[in-house]
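A quick write-up on the structure given underneath.
Every protein chain but one is kept in place in this view of the complex.
Chain naming follows the written order as A and B, and within any one chain the residues start at number 1.
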Amino acid sequence: MKEKLVSIKNLSAGTKYKQILNNISFDIYAGEILCLLGQSGSGKTMTASAILNILPENVEKTSGRILYGEKEFHSGIYGSYISSIMQNPAACFDNVFTMEEQIKDILKANNKDYSQEKMCNILEKVSLTNQQDILNSYPYQLSGGMLQRVMIAVALSLESRVIIADEPTSDLDVLGQREILDLILKLKNENSAVLMITHNLSVVKHMADRIIVMENGSIVDDFNKDELHNNKRHPYTQKLIKANESQYINKWNISFGEYNAKM
Amino acid sequence: MLKCENISKTYKSGSWFSKKKEKQVLKNISFHLKESRSMGFVGRNGAGKSTLMKILLGLESADDGSVIFMGQNIHNLKYSQRKEVYKNMQIVFQDPQSSMNPNMTVFQIICEPVNNYYKYSIDELRNIVKDLLKSVELDTNIIDKNITMLSGGQQQRVAIARALAINPKVIILDEAVSNLDMVIQSQILKLLEDLKEKYNISLLVISHDIRVVFKLCDDIIFLENGEIKGNFSIENGVDMEHDAFKKMLVF
Partner (left out) sequence: MKDKKLIFLLIMLAVILLSAIFAPLIAPYSPYEIDLSNRFAPISQSHILGTDHLGRDVFSRLIYGSRMSLISVLAIMVIILLVSLIIGSAAGFLGGKIDNVLMRISDVMLTFPTFILALFFIGVLGVGLINVIIAIAFTHLAWYSRIVRSIVLETKEKNYVLASKCMGTPTLKIIIKHIIPQVLSQVGILATLDLGHMMLHVAGLSFLGLGVQAPVAEWGVMINDASPFIRQHPELMIYPGLCIFITVAIFNSLGEYLKDKYRLKEDCNYEESVREPAV
């Protein structure tokens, strides 16, 4: 049995007016990429915020527990145990400081080596060239794709056990998306897990080992990658699959599927 | 119907004191959109797609070249003379939240183009708007709701209804579906396909997603760094080994 890194038990949360999460339970195991799939408003992001313990002010956890390994939440888990990659990297960096200062701060806080070479090294791992230039520039001077890479690089260097990626690609074009996804695939190792939040089934097909489908704040389906085209899937999952397939149908008679299979 | 010849555009930046920088975003773009055909532009972010769209609409001037729409060069017309042009060319933007005034209701938003061209009484207007809402598969009782109360997909449908309101010949879709989630995206694409048939509209689709373009268009142009890198039409099919095509095919 693989090691349980995070386990969520009967989690419910909501505002005064509306239930957002409804009795959610799942575990994240070491060595897997777990995809949380659902439409906007299904509570995917709220689940991630609950795991990171950064729920918005007006949302309250009503019941349930989240265990990190064996322990309850404590502030020490950030960085060393759990780290996150956000949807909008531009909003996650402070435009007043150079990249170097910001990366240094994060590394320092987590007791990692923050020498120049080490930082260049980190950036090299996510295939960024001109590392010195990037370190000297300000966030607004870099493109969204580059910032996202830096964020992944930082998450990688912290060697956290769990990395939570909340729609890390939706602000990028398809090529940028693919590059980032491939990087995240590289992150995967036996010791850590990635929780990937997305609405895009193509992304899921590309990445996931295990898939959890959410609808209106509850989990409707939980299965392994190879069971995706199984008839036993929940009707909602089948709807998602159908919607995804319909995107490839066109009157040009090109089957993108064949092309993908070749790759 | 819409013909572009040798459009070039260079952005200049820098103030009085700093060194002037120049960046060419479009190089010699020419194409011809024929009646009742749809055309798509595919390219990465920063390939010059959005600039091209703004030039087509006359929102920005080109350094060189001409945009001829229904026999008139748009860039030779003053803003007040362009009314006839805009009657036949409408646009749907990427982000529905920013493309509609958040202080207005659905009714006011869809009425705006209609009021610019026709004079109707309020009752007639309400009926027109209700018909439009039905044709984009929205419930008619949202007519008096504020636009911010709707979800992203619903807002984008309202934006499409607004574009349809004056029966244009061309609708430009500037990344109109790429901010929506997958299910909504496929619904809106389906809707656009249907509307295209029903009203006999030409679509001009700008997207970074090759699937969207192939679904909606008869002609496809690949843009890279402001240049046309590939040009395909449905009759001749696509060269699967073409460089530009292979590059964009990722999912």
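A few points about this structure:
Convention: a residue touches a chain if its C-beta (ideal position, glycine included) is under 8 Å from a C-beta of that chain, and two chains touch if they have at least 3 such contacts.
In this text, all values refer to a predicted model and were calculated from it rather than measured experimentally.
When the omitted chain is restored, the residue from B:L57, B:A176 or B:L203 that touches it is B:L57. Against the chain not shown here, subunit B presents residues 57, 59, 79-80, 82-83, 85-87, 89-91, 93, 95, 98-101, 103, 112-113, 116-117, 148-154, 162, 166, 183-184, 187.
Simple rule for what comes next: only the chains that are shown with their structure count from here on.
Centroids of subunit A and subunit B (each the mean of its C-alpha atoms) stand 32 Å apart. By the touch rule above, subunit B contacts subunit A in their complex via residues 44-46, 151-152, 179, 181-187, 189-190, 208-212, 214-215, 234, 237-238, 240, 247-251. The part of subunit A that touches subunit B in the complex is made up of residues 39-41, 143-144, 170, 172-178, 199-203, 206, 239-240, 243-244, 246-254, 256, 259-260.
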